[in-house]
Structure formats: structure tokens, C-alpha cells
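The complex appears here minus one protein chain, its other protein chains still in place.
The chains carry the letters A and B, assigned in the order they are written, with residues numbered from 1 in each.
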């Protein structure tokens, strides 16, 4: 099953890869590495999850925000790779959680992204992760996610 | 026009590449990737922009701080690559903004760096970007910037 088929099975329609919000680009490939710019929880051009975890948003909302950032990141990876089966490995997920004083739920909330990568890419979705709290996020976004992936030369490349 | 010529046209004299402030080095090359340590807004050995955006500094000062960090980063890239025309691509700019409660101007302020990379390197300056707020920065620096670039084998390398 290709990652695209798995996304369809999960009922996820990839959006158009969200454009950058300023003077930069949403992804770059160097050698076999693709990296994305910081992905925010955009849906249909609107910020779907704004505010701080532990203040304005519950953890289940944070989980959905992280999942939405991951969907947007996958859209960027598809724009970069053409076909998601060319992704040999999700190598790194950087998860930044907009949160208030004393917040400790970063790992659970970021699993909204990690679970999706594992679900869509299987063994190739197993990634390293960074989890950090941020006191003030651009555009008041609940989550920002940056993703690095290794891309292969062909659709049947086995890494 | 080379990046050095473009810098001259912009009236920018690259400083000596700022040294690291502790037990590390300012840049490393691995394969074709060069990465810099966190670059701060140093000018002539002094911190030119200290304090927090939204509290101590206006956005136009933050823009200049980000631009100055980018100038220092370009000095590091030149130290690494010898000639800036060997830079095939600015691949990633990580922008950390020292800011107070409720600050949302990260994208505009970090354009001070992005605009310069685009201006000096043209198509090769088009980068991915990460924008995050930081509540307490080392040395009270207004901005910290980390830059990744792809470097080629020769001056006329076309990537």
C-alpha cells in the first residue's frame, strides 16, 4: 500500500501544500534530504488552532493541531518528492508547542504528529523527535512543526 | 554578479566571522552541508541589539537585528566556502526572536534576514525558515539565527 492509499484509507485528503507566509519557501531538497519550513495548523487557509496549550486549548485539541501540522508537512513532502513512496524515511520531527506556565503535556500532544507519520509511512515513518515549549508563537499558532525526510531516487527504492 | 559583488553594491562590508562565545566552533561542514552556530547581532565585537521585541525594541529594530545576524552568518559561510559563489543554496534559516508577552511580529522581523539572503544570493538564497519566540536569550540578544547551506565543489558549480 502506498502512503497515498493509506492517507485515503484514513479519510485524509491532502491539502494544497500551504505557501510560506513571508520571504521564504515551504521546502528545500539538498542531496537526499528534504526539509520543510515551520508548518502551522492551517486548514483551508485559516489558522485552525490558535492559542496556548494549558491556557486556551485542551490536550486533545493540541493533538489535533499537531496532526494537522503533520498533514500539511506531508503535503509539502509530496510537493517535493512527487510521490510519497519516494520518501525513504521521516528522519526528524521538530515539535514546538505554544503553551502557558507549568505546561507538561508536550509529548502527548506531539504524538498527534508522530502517530500520523507512523500510521502513513509504517517503518519508514519512524523518526527522531524534538519537543519544546514556546511562550509566544508566530500568528498565535498552537503548534509549529518542522520535518526532515530522506528521499530516494525511485518509487521502488528500498532505502 | 557574485554574492560578494552584490554585498558591495548593498554597501555591506562583511565583518571578520564572529568567533564562538564558548567551547564550540562557529561553523562545520559535513558532506556538502555547512551549518553555522547560533549567530547573534554582534557588530564590532559588541551586542548591537539587546532586549526583547515588543518590550525593549521596535519591529524595525528587530528587522535590523535579524539582518545583522544574517550578515554575520554570511561571514561564516564565506569562511567555510572561501568564495560565496560556491554556495549552491541557502537551505534553512532558523530564526529565534527574543520577545515579550503577546508578541506576534516574528515573521516581519525575521524578514530582515530572509530579505538579505534573497537579495545577495538570488534564486540560490531561497530558503526554508523556522520562526520561534524565545523568552530568555543568551547574552540578552534580540535575535539568534542558525543557517544551513549547501556548498558546491567549484566556483561555477550550478547545483
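Keep this in mind: a residue touches a chain if its C-beta (ideal position, glycine included) is under 8 Å from a C-beta of that chain, and two chains touch if they have at least 3 such contacts.
Computed from a predicted model, the values in this text were never measured in an experiment.
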Q. Looking at A:67, A:86 or A:106, which residue reaches the missing chain?
A. A:106
Q: Determine which one of A:40, A:91, A:120 or A:145 touches the chain that has been left out.
A: A:91
Q: Would you write out the residues of subunit A that touch the absent chain, in ascending order?
A: 31-33, 89, 91-93, 99-104, 106-108, 110-111, 114-115, 118, 126-135, 150
Q) If you put the missing chain back, which residues of subunit B would it touch? A) 20-28, 30-31, 35-38, 94, 96, 134-140, 144, 146
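Simple rule for what comes next: only the chains that are shown with their structure count from here on.
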Q | Centroid distance [mean C-alpha coordinates] between subunit B and subunit A, Å | A | 25
